[in-house]
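The complex appears here without one of its protein chains, the remainder shown in place.
On to chain A.
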Amino acid sequence: MISRRDFLQATVAASAIVGGSGVGAWAQIAARQQLTQDQLLDFDTFGNVTLIHVTDIHGQLKPVWFREPEINLGVGEVKGLPPHVTGQDFLKLYNIEPGTPEAYALTYNDFDALARTYGKMGGLDRVATVVKSIRAARPDALLLDGGDTWHGSYTVLKTGAQDMVDAMNQLGVEAMTSHWEFTLGIDRVTEIVDSLPFPFLGANIFDAEWDEPAYEPYKMFERGGVQVAVIGQAFPYMPIANPGWMFPDLSFGIREDRIAEMVAEVRAKGAGLVVLLSHNGFDVDRKLAGRVPGIDVILTGHTHDALPEPVMVGQTLVIASGSNGKFVTRLDLDVREGQLMGFRHKLIPIFADVIEPDAEMAAVIDGHRAPYEAEMSEVIGQTGSVLYRRGNFNGTWDDLICNALIEEREADIALSPGFRWGPSLIADTPITREDIFAATSMSYPEAYRSEMTGEQLKIILEDVADNLFNPDPYYQQGGDMVRVGGMGYRIDVSRPQGERLSNMTLLKTGEAIDPGKTYVVAGWASVNEGTEGPPIWDVVENWVRRQGTVTIDPNNSVEVTGA
């Protein structure tokens, strides 16, 4: 169905991310001044159907800095395959020159310096400009949101995500799926879903009691003379990875058979193009694409990967559109006689200083932010280091949070969950209250303080490590390793559960962790109901305020082998 020529065409289109002149033009466009909105939006409209994909925006209405990961290990069959390629290897794989806008957008290298050159990325007002431009070229382009939208900022917390709901309605989203949405609590989710002008899809969401479908599984759209079926797949491990007590009557899961059933159903109804709008995570979707036939396109989300080219699994295109509003994917498809004949793809980087904000969207955003602007913009301290979250084992934002937990909660050891959301800050810039909330905002923020034995700590770390490094993607939950403060360890990612961790060491004394000894552990975001403690943002704010300027020392406390 898809010829090699079509694939090359996609590669060239992807390469046109900044140049418009094809492969090899990177070095000539090394400065921001040479980037233009026209170049970023340049696209030779193709075929008869256009999909626009945004995902994992995590409440980021305004432009952000966002440093991509340095360490993102793949295990088993996906070792060394995208998205498990970072830094220089990523640049080589995709033929990108270091120091270019594309290198800045897609990798961590020289982040601090390049961020000063190329500025922030994202902002829904810029995204709106891009969407409008695509719709000018293809009026019936289909805009799909992969979820993790109603979460992650000060204003989301204060407005119950009404800010994001209004902004996405303004953007003209036509279907979405979900993950963190459910942490608003089922009552609020139901209230919002009832108000949405588009379907909230989740073929894999079932009533836990009766095992009956709880949400619309798919929606058919007629576009360019083609019946386009969009099947929604919510995050499969919702009640395990997030507090199930907030949506007690729902059951999720990958439910591969259910997806196959839905594909057959929409094909029988005449779908010429089948799209899975998924929050499975990249490796889960790659495996699913190889096992469930008949899906033309998987718009994947959850693991926050930004890939400048589709990954092909058989005849299925797997598209990863990044996170936090940094990118918009445009995918033009040629669908004839019920078959996908070709495609053209572009991962559009949203350079906030280059793309003009859309005035209507800016008004919606400003309207929601205005009542909170004073409290959000208050400067709490300064950072002397780049603060970022992404990375399998640690990031400086979580180092900061762990330091705060240990000192503010008088603990031996701190645990911070392996989240992948939360924008970055560059060095020597202020830390505002909004910045702290962008790294911590959630509906179960209690910073607990409890006692755990060395053995319990080992069990927890082994459990989380298996959620990340199980060689079968269907057993992975998609986050990163829990971040640990005050304790070092060695991890062999190639071993099975129970055998990965060793050399657990209490850093303040240099002594080995004793399985039978009890340690004071502070952490946050427990999935258990009834967790007690101050909200994590208060803990962090108090600590940052006391520090004045925060500097994070290089973290060498995790030794990784087997990668």
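Keep this in mind: a contact is a pair of C-beta atoms (placed from the backbone, for glycine too) under 8 Å apart; a residue touches a chain by one contact, two chains touch by 3 or more; residues count from 1.
The rule we apply is simple: contacts and distances are computed from a predicted model.
K.L.:
For the chain not present in this complex, what protein name does its UniProt entry give, out of "Cysteine desulfuration protein SufE", "Integral membrane protein", "Thiosulfate oxidation carrier protein SoxY" or "ABC transporter permease"?
P.N.:
For the chain missing from the view, the UniProt record says "Thiosulfate oxidation carrier protein SoxY".
K.L.:
In the whole complex, not just what's shown, which of A:224, A:239 or A:486 touches the removed chain?
P.N.:
A:239
K.L.:
Have a look at A:90, A:154, A:180 or A:519 and name the one touching the chain we're not showing.
P.N.:
In the complete complex, the chain left out is touched by residue A:180.
K.L.:
Consider the whole complex, including the chain that is not shown, and state which of A:227, A:467 or A:555 touches that chain.
P.N.:
Only one listed residue reaches the unshown chain, and that is A:467.
K.L.:
Touching the absent chain: which residues on chain A qualify?
P.N.:
Counting only chain A, the missing chain is touched by 56, 148, 179-180, 208-211, 235-237, 239-242, 244, 251-254, 257, 279, 281, 302-304, 417-421, 459-460, 463-464, 466-468, 470, 472, 474-475, 477-480, 482, 497, 525, 527.
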